[in-house]
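Yeah, one chain of the complex is gone here, protein chain that is, but the others are all in their spots.
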Amino acid sequence: MSAALQYVLSGLAIGAVYSLVGLGFTIMWSSCRAANFSHGDVLMLGAVLTVVFVAHGFALLAAIPIAILICIVYGIAIERFAVRPFNSEATGIGWMLATIAIGIMLESFVTISYGSFARPLPTPLIEKPISMFGAGIYPQEVLIPVFAIGFLLCLEQFYRRTLLGRAMRAVAYDSMAAGLMGINVNRMTMISFGIAAGLGGIAGVLIAPVAQASATMGVLLGLKGFAVAIIANISNARGTVIMGLLYGVLEKFIEGYISSAARDAVGFTIVILLLLAFPQGVFGKRETFKV
Amino acid sequence: MTEQLLRIENLSVAYGRVEAARGISLSVNRGEFVAIIGSNGAGKSSTLKAIAGVVKPTTGEILLEGKPVQGLPSHEMAKRGIVLVPEGRHVFADQSVEDNLLLGAYLHARRKSRDGHGLEGMYSLFPLLGERRAQLAGSLSGGEQQMLAIARGLLARPKLLMIDEVSLGLAPKILDFLFPLLTQLNRDGLSILLVEQLATEALAVASRTYVMENGRVTIEGPSSQLARDPRVMEAYLGKRAAAPKPPGASL
Partner (left out) sequence: MSSFLKYFPLKSYFPWLTLALGIGIATLPLALENAYLLRVWMLLLIYALLALGLNLLVGLAGLVSLGQAGLFAIGAYCVSILATKAGFGFFPGFVLSMLLAGGFGVMLAYPTVRVRGVYLAVITIAFGIIVENIAIEWSSVTGGTMGISNIPKVSLIGTQLSDVQFFYLIGAIFLVGFVLHYNLIHSRFGRAMRAVTQSEIAARSIGINPIFMRTLAFVVSAVYAGAAGALYAYLNNYVNPDTFRFADSVRYLLMVILGGSGTVIGPVIGAAILTYLPEVFQALGVWQQFAYGALLAFVMFVMPLGIVGTVVHWYGLLQPKRAHSSQPWPAPQAEVDDLLEHRIERDSICLRTSSLTIAFGGLIANNQISEDVRTGTVHAVIGPNGAGKSTFLNCISGFYQPTSGKVELLGQLTVGMPTHALARLGLARTFQNTELFGQMTVLENVLVGFHTSYKGGMLATLLRLPIFFNEERHFRNLAEALLRYVGLSDYADEQARNLPFGHQRRLEIARALALSPKLLLLDEPAAGLTHGEIEDLKSLIRELASRHITVILVEHHVEMVMAISDRVMVLDYGEVIASGSVQEVQDDPKVIEAYFGSAGTREILATPVATVNRLA
């Protein structure tokens, strides 16, 4: 019982990171049917920058916003220079490889200037675990899912209640008609990539105290976040968050009941099987084929 | 006095190597109701899309109030007062009727309070939309969606409202509501450029009409004159002019 609870609690913490990364993919994809394939590196950037700023004597609460701001600028630059030029291609190979290329450059740049080892980000929320029913968890780990769900709710309200949100949904649904309403589609795409990158940066800051910040921390998190968004249905924000949480819990159960070694093999096998069963994602609608 | 609102000179539109419109010239005066008729694939929609900035024309000039605007993206065209109600409505099906209308007023939203957008005015113009304001646009019938698309277009406060195939897939009853409504809007001062397949309906509401065929304007003139033009009939049914005999007329 307490073991299972432990798996659920730590699963929700890591799963919430997948949710946040997946949500970033959802936001980007909705705006222009493309994304930053190296979105995991944005998360790394947020985490590493915060650690570096703190090491240079910034207060934590000052370091975080600056790091996130830089992530946002980075995301916007990616959209403008690595996604938009390739957006008209059908296969997606152009923006995929272009964003991967930028990701490789960023990763190696960080490795050179920051070092290839991992560094912790000390925060007050990682000092003492809370224990309940025999399971233990750090407040930081509670914060991540709370933030993910809170952000999702805010995002949904933003999409539903604000004009900008409505305009972004309009672009996602029908960019041609949105343009006819006077909505600047390119600017909406830029804002979307900015939001996604900011969110990625926040996810990095949230995970850094738990998992430590390193140049390579983003790769697998990014791939899993993307996989989560795809199996949920990449246009469905709520579904993506739910799927991310579920996937995190699933991983902990695999680690607990099968073996920690089998985690990714079993997890990704389930990803493949789910995609075969639900080609449009578990929370997606079937699209009709047009001739 | 008639003042030219929109003037198009020698406009061509191509998709890849496919020329949809070849050398179109037409004009709309302020306060005028102009129609373009012609069969499917004649290039009518492409012409409207080029004017609205959805597609870039390959050649030609588009002058709005004398200023060249060709090649601008659609949101810039909308800002300048050229608003297109696209073929097939294109309402935002996943948003409510009210949200669709708010998006119609997107360009003017920042300046005015909620009621200032003119939503209430639209609800009185289209009472059905008022009843369904909280419903998702996707759940509306085809006729209601067309009303929503027109209302949304009006809220953008167009200098020129362009409507592509108002009748597409709609029952006659709804058309009997929509066409008189367009006439009324025009009487109230709105300039309208209508693309329509139903020739007679278009000829009845528009004061001037262009006939397009194979990407070119083949006939143009006052609608009343075109309605009597045997070539119009021929273009539609492939008949010689005298052929349409009412049943029993041959007796």
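Labels for the chains are A and B, by order of writing; each one numbers its residues from 1.
Going forward, a residue touches a chain if its C-beta (ideal position, glycine included) is under 8 Å from a C-beta of that chain, and two chains touch if they have at least 3 such contacts.
Note that this is a predicted model, so its numbers are computed, not measured.
**Q** From the list B:S25, B:Q197 or B:Q225, pick the residue that touches the absent chain.
**A** Of all options in B:S25, B:Q197 or B:Q225, contact with the hidden chain holds for B:Q197.
**Q** Just one of A:P65, A:P85 or A:G150 touches the chain that is missing; which is it?
**A** A:P85
**Q** Tell me, which residues in subunit B touch the chain that this view leaves out?
**A** 16-20, 39-41, 165, 167-169, 172, 175-176, 197-201, 204, 214-215, 228, 230, 234-247, 249
**Q** In terms of residues, what is the contact footprint of the unshown chain on subunit A?
**A** Residues touching the hidden chain, for subunit A, are 35, 82, 85-86, 89-94, 96-98, 100-109, 111-112, 219, 223, 226-227, 230, 234, 259, 261-265, 268-269, 271-272, 275-276, 279, 288-289, 291.
Keep this in mind: only the chains that are shown with their structure count from here on.
**Q** How many angstrom lie between the CA centroids of subunit A and subunit B, rounded to a whole number?
**A** Subunit A and subunit B have C-alpha centres separated by 43 Å.
**Q** State the interface residues of subunit B toward subunit A in the complex, per the touch definition above.
**A** Residues 52-54, 73-75, 78-79, 83-84, 86, 90-95, 99, 102-104, 106-107, 109, 152-153, 156.
**Q** What residues on subunit A touch subunit B, complex-wise?
**A** Residues in contact with subunit B: 163, 166-167, 169-170, 173-174, 176-185.
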